[in-house]
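The complex appears here minus one protein chain, its other protein chains still in place.
Here is subunit A:
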């Protein structure tokens, strides 16, 4: 229906393991496939320390992944785009499971809008972030948010990871996203004060709703109740 903003259900998962988040995303992906009418969802979570790789597996042989496991992190291969990255407590992980038919059927557009959403979140914190030929959101030469998605039959999964007060030392063991010579940063590092995931979430939801011109509803409330985004 033209002119009607799509509804996106916000699902707050809290701290969940990576495999559990993958399983839950599949539930929402399947919901798109099996029900008529829109079923967009936005999953929010944090992960215990985990390194993940994407579609391109060749740069990451088993031996390398085993060395990362010895650090005490989980390691998982995935089918998303992008190279190796780290997820851990203090990092806001967001998995939009959208059907692009309800928005725009272009993966390039979708990724660009995700980047703009995060640039907007940073701006709300007074941080000047930018995009570059390398997908992701940067503050100068340091990446503040990683993006890596998967799209099948126009249904998206995986998503973005915004560093709030993540322990950045975990990134020291990898070349994040395969980009040599660049660093990583977080909202806390940029603002020199503690910025938690909880503080960042409302800004992310606001920016997402604005950027994607959609109505966010909370999974706990009825869709008609006005959809609080806080």
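A few remarks follow.
To be clear about the criterion, contacts are C-beta pairs under 8 Å (C-beta built on N, C-alpha and C of every residue); 3 or more make two chains touch, one makes a residue touch a chain; residues count from 1.
FYI, contacts and distances are computed from a predicted model.
With the options "glutathione transferase", "Glycine cleavage system H protein", "Translation initiation factor eIF2B subunit epsilon" or "Myotubularin-related protein 9-like" in hand, the undepicted chain maps to the protein name "Glycine cleavage system H protein" (source: UniProt). Residue-wise, the contact with the chain that is not shown comes from A:106, picked out of A:26, A:106 or A:123.
Considering the whole complex, the residue from A:79, A:123 or A:169 that touches the absent chain is A:79. For the chain missing from the display, the contacting residue among A:102, A:136 or A:209 is A:136, taking the whole complex into account.
In the full complex, subunit A contacts the hidden chain through residues 54-56, 79-82, 105-112, 135-136, 147-153, 177.
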